[in-house]
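Every protein chain but one is kept in place in this view of the complex.
For reference, chains read A and B in written order, and residue numbers begin at 1 within each chain.
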Amino acid sequence: MSVSRKKGIDYWLPKLVVSPTLVIALVFFYGFVLWTTFISFTNSSFLPSYDLVGFDQYVRLFMNPRWLNAMWNLVVFGVLFIGICMVVGLVMAILLDQNIRAEGAIRTIYLYPMALSFIVTGTVWKWLLNPTVGIEKFVISLGWDSFIFDWIIDPDMAIYTVVIAGVWQASGFVMAIFLAGLRGIDTSIIKAAQLDGANLFAVYTRIIIPSMRPVFFSAFIMLAHIAIKSFDLVIALTGGGPGNSTDVPAIFMYQFSFQRGQLGIGAASAVIMLMTVLAILVPYLYSELRTPKNG
Amino acid sequence: MAELKIDNVYKSFGEEHILKGISLDVTDGEFIILVGPSGCGKSTLLNCIAGLEDVTTGDILLGDTNVTYEAPKDRDIAMVFQSYALYPNMNVRKNIAFGLEIRKMPKAEIAEEVARVAKLLQIEPLLDRKPSQLSGGQRQRVAMGRALARRPKIYLFDEPLSNLDAKLRVEMRTEMKKLHQRLGTTIVYVTHDQIEAMTLADRIAVMKGGIVQQFGTPQEVYDDPANMFVAGFMGSPSMNFLRCEVTKQEKDYAVQIESQGTIFQLPVDPKQADLSSYVGKTVVLGIRPEQITHVMPHLVAEQYITQVPVKIEVTEPTGADTLVLARINDQECECRVHPQEAGKVGESMELLFNMSKAVFFDEQTEARL
Partner (left out) sequence: MAKSKNPSYANINGRAVLYAVLIIVAAYYLLPLILMIVTSFRSMDEIRMGQLIEWPKTFSFDAWTMAWSEVQIGAREERGLRPYFINSILMVIPSVAISTILGALNGYVLSFWKFRGSELFFAALLIGCFLPFQAILLPQSQLLGWLGLSGSLVGLILTHVVYGVSFTTLFFRNYYVNLPHELVKAAKLDGAGFWVIFFRIILPLSAPILVVTVIWQFTQIWNDFLFGVVFSDPSTQPVTVGLNNMVNSSTGEKQYNVDMAGAIIAALPTIVVYVVAGKYFVRGLTAGSVKG
């Protein structure tokens, strides 16, 4: 007769099975972030050094005009990219929700860009937007001699080309999410509103869109995440140029860490990027956890 | 086959106390039912017996083995779940054989067992089908078959009939009773349906709030409830509870009721309760609808039967009889009369109150007097 709790294999095995992943999380997520943060407080250059220099690297970072430009670009790109994607996605979702024939085919067409690598997207749009061979030349050849569309080589406008390519890639995805959200709305609420006399426009603006709040948040979070990480797209499309005009934090970090041998600043820039992501994520998670969910 | 002993079992989930000191003895071959409202802890208790949950304190003994800390598979128990939990990717035959294969029974023996069980439950034609191809009743039988094939010491049933439609439920209830009579197995069965409990059980444990309120035979629980909860829970339509004042009538005691302005004294059978300390106070009179009937001449003169005229508020014909809702002591009272004797709403009719089975409860504690 056993009096103590028998801890058979079924007690240890589950823990054993997830332990590799636990190690992964501890080392590769938390451990690495801590290491990077630590390095950002040192004077590491080509190789990591462990001599602490306080906030020096951060000061250097924010005094670097290239970094400030990169952050600004991120803001511009982020706001436009997220904003346009959300609007386009929402409008397209609403349109697709109107009982369209061949809806499946259309959805497939809208969504396929998301299956492509950002490098591929950047490559294609690079040529499309190239004034000497792409759209500008094409439109001119149609007879509109004075058509100019040379944003991609214009330092002031180049960042907007990144927006164009990014929106092309991601808006279909946003549309798919919004469509799923629209479809998840209880029809009886809509019917009640229609009985109350609301027309289609009112139904959309007063009932459907407000009840899609969680979906909007999800889409926003994902788009923000894509925007902050954007590296591939810019590299392929403009290489960060012309000059440094389309520089973004991710490129700055890569170049300073792996090409210029300035690990300290590189680490600092990485930490700033992480903080930015957290600044968006944490309030979102907090509000998600606070509001009681259905069920 | 063995006896089951649950010894002072407590079970908490953190700060939430689900089971608060459960002690039950089940003898070999008994059909025990745990019944109670949702949240009373009956399913948790069943899971503890099965070993799917650990008890916080207390012991569970199977036969003379303390299985409190044994894994489910070592307890020699079989369970039938509310959703049947048949393995969707296996056909019926494999579903039944699964547990036997795990126990490394030789293939020939497994085939024999499957055949035996299939014959017993009449599911032979279904053996090669998958669960998705079976009806609700068929799935239920396969689930039972899976349990029977294991020939365990105890069978546990967790609301197995709840997912069936009403008619099928009644049919399966009878089947289950027949099966138990035939096999003589020890069964612990959970349900929230008190009719199922009454018809199937050898003994019923009525639970509420993690405590066994009463543990007895169906008739005991019905006629002799331990408290107001048990009295009100068992029986459908449920027992009437009337608050009345206790009065002293010469040698006996009575409770006072008022109907349509007139006062009547209902005599209290001293075998049912001793109300001597409650004279002048209010007690709760528990009387079942079938004890309040239309006037049957041969009963009128019986000792504990009183004739009272009442005003009919609502009638509910059920076919076999008609339930009449009357107002007594300014409280609602359900009475059962013959359909042809029932009056119309608004009218007055004479009823006989049979006090020989009446029970009494303390107004505050709800305990049985």
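Assume a contact is a pair of C-beta atoms (placed from the backbone, for glycine too) under 8 Å apart; a residue touches a chain by one contact, two chains touch by 3 or more.
Small disclaimer: the values here were computed from a predicted structure and weren't measured.
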| item | value |
| --- | --- |
| Touching partners, among the displayed chains, of the absent chain | A, B |
| Per the touch definition above, residue among A:53, A:76, A:124 or A:157 touching the missing chain | A:124 |
| Missing-chain contacts mapped onto subunit A | 9-10, 13-15, 17-18, 20-22, 24-25, 28-33, 35-36, 39, 48, 92, 95-100, 106-121, 123-128, 130, 133-135, 137-138, 141, 168, 172-173, 176-177, 180-187, 190, 194, 199-200, 203-204, 208, 214-215, 217-219, 221-222, 225, 228-229, 231-232, 235-236, 239, 249-250, 253-254, 257-258, 263, 266-267, 269-271, 273-274, 277, 281, 288 |
| Contact footprint on subunit B, counting only the chain that is left out | 50, 52, 71-73, 77-79, 81-83, 85-89, 98-99, 102-103, 146, 150 |
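Going forward, only the chains that are shown with their structure count from here on.
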| item | value |
| --- | --- |
| Centroid spacing, where centroids are CA-atom means, of subunit A and subunit B in whole angstrom | 59 |
